[in-house]
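A selection of the complex's chains, in situ.
Each chain gets a letter, A and B, in the order it is written, and its residues are counted from 1.
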Amino acid sequence: MEFNGVILEDTYAEGFPVWVARVVITAVSKEWAYKAATEATGFATSTIGCPCEAGIEKFLSASETPDHRPGYSILICCGKKALKEQVLERIAECVLTAPTTAVFNGKAGSEEIIPVKLHFFGDGYESKVEVGGIQCWSIPIMGGDFIIEEEVGAVKGVAGGNFLIMGDSQMSALVAAEAAVTAIADVPGCITPFPGGVVSSGSKVGSKKYKFMGASTNEKFCPSIAAKVEDTEIPAGVKAVYEIVIDGVDVASVNAAMKAGVQAACRVPGVVKITAGNYGGNLGPFKFQLKDCI
Amino acid sequence: MEFNGVILEDTYAEGFPVWVARVVITAVSKEWAYKAATEATGFATSTIGCPCEAGIEKFLSASETPDHRPGYSILICCGKKALKEQVLERIAECVLTAPTTAVFNGKAGSEEIIPVKLHFFGDGYESKVEVGGIQCWSIPIMGGDFIIEEEVGAVKGVAGGNFLIMGDSQMSALVAAEAAVTAIADVPGCITPFPGGVVSSGSKVGSKKYKFMGASTNEKFCPSIAAKVEDTEIPAGVKAVYEIVIDGVDVASVNAAMKAGVQAACRVPGVVKITAGNYGGNLGPFKFQLKDCI
């Protein structure tokens, strides 16, 4: 199977359920909304070592937000129990503290409502206010008044969408990964939570040599030791592999992101092969076939 | 006391000790080093609700790094016990996973060495390697080989440097805060951990009305309710207050940052007054006098 001269392996990415909340952050300028959104979605690449997975979903122009100011929607993804705390803390520490911001329910879905009781911060000086037809709280702070819609919708979404880009040079694979992330950024409903959207260090469960390790490098996909690894998955001539990991609010979003990302990667010169990671269907119920990406 | 026509209150910021680790992150490009550094220092505005305080200290040109690639140094600040975990997790989840990065000891100080035993991730395929005269580990990963110096120096530094900018309009105060952050970015040894470097919502300990709250809005510094707050600190005509909070490796760094920041803020039209926050000397041993800033 080929697309634009690149080999696509006939395999699939294996996704699994994750809880996803969408928060809308607006500010007086695009830049300040971005700074708040970036801080709020930092240290959030993987639930293995971070408290959650999070990322910026997309820019919202003034015409798309309740207070008619520019904004960004972010997605916060993790287990149901942790989600409540993560949404609250990331808003309280990274958005409430950011100049001129306001927070609205991004309505990821109606399955669950996460309460974000920040109005108590107002110590009695807070008041109810309607903004764009929405009931909000207005909390007096140093910078002015912080507006917040205190209920944020969460939905059982999909984690673990992924594909791997193999390049004839490290830079071919890297720029292709960047192109994939750029393309996925235009797909609503999903994020690529790793730094710059790209994973450089894939892992396997456990370790053959160090029994105390819960995870270790996935040697089969490491080009620099391909000659030493009997069951290497690195084709001849491949110098680097980068993975794109996708979380989304539903299967359709992850599907669309996989398609946009794979095609974008295949348009960068020097990409040799695309494959995807799965656990033989044992981990999750969602299969994203690479053949559906072209 | 005045500087450039702006009133400086004769008061001081009260700093207290914090443990600080400096990590150097390099990459094939300035952009990728920045992306990794941003992810690694996210969700880290205040130890009240975040696991640590962290930020980018400065850009390092290729001539300043061990592997002669562009990089950024970051500071991670928190209690001694939490620091070890934060340094390890933020490197493991946000830098190791980022394309083309390497990690070196930024040598915040020699008081303590934090071990970052990431080489076990290599599952036996790792090897020792010398880079720029430094003993490192080379860990095979999908993107190539991840180079890491596994010992990161930490030092007992200073948290809580701060000053408050009062403006005749919200935007005067905001742009002045931005100018202060830009100026402080050029001062080595310190960071401004809040979103975009600025604090919009100052807090007081506890709450008068809601006893279950550990902190609540500092109503004395809230312009929108100045008329309702008897002991308000808001001068007539002030529409907004933004705070700059500074953490540093030592007193001298925070002093230099206070000076650079205060002066920069005072050069923005519409800034009316600068003051600083303290707890009467009960919280910390370090006093940063505003009069020393001019």
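Heads up, the rule we're going with is that a residue touches a chain if its C-beta (ideal position, glycine included) is under 8 Å from a C-beta of that chain, and two chains touch if they have at least 3 such contacts.
Since the model is a prediction, treat every value here as computed from it, not as a measurement.
K.L.:
Given 2 chains in view, how many copies does the entire assembly contain?
P.N.:
Copies present in the complete complex number 4.
Assume only the chains that are shown with their structure count from here on.
K.L.:
Just give me the whole-number Å value for how far the CA centre of chain A lies from that of chain B.
P.N.:
Distance between chain centres, rounded to whole Å: 25 Å.
K.L.:
Across the complex, what residues on chain A touch chain B?
P.N.:
Residue list for chain A touching chain B: 28, 32, 35-36, 38-46, 48-51, 89-90, 92-101, 120-125, 139-146, 164, 170-171, 173-174, 177, 194-196, 198-203, 207-210, 212-213, 215-219, 221-225, 228-229, 239-243.
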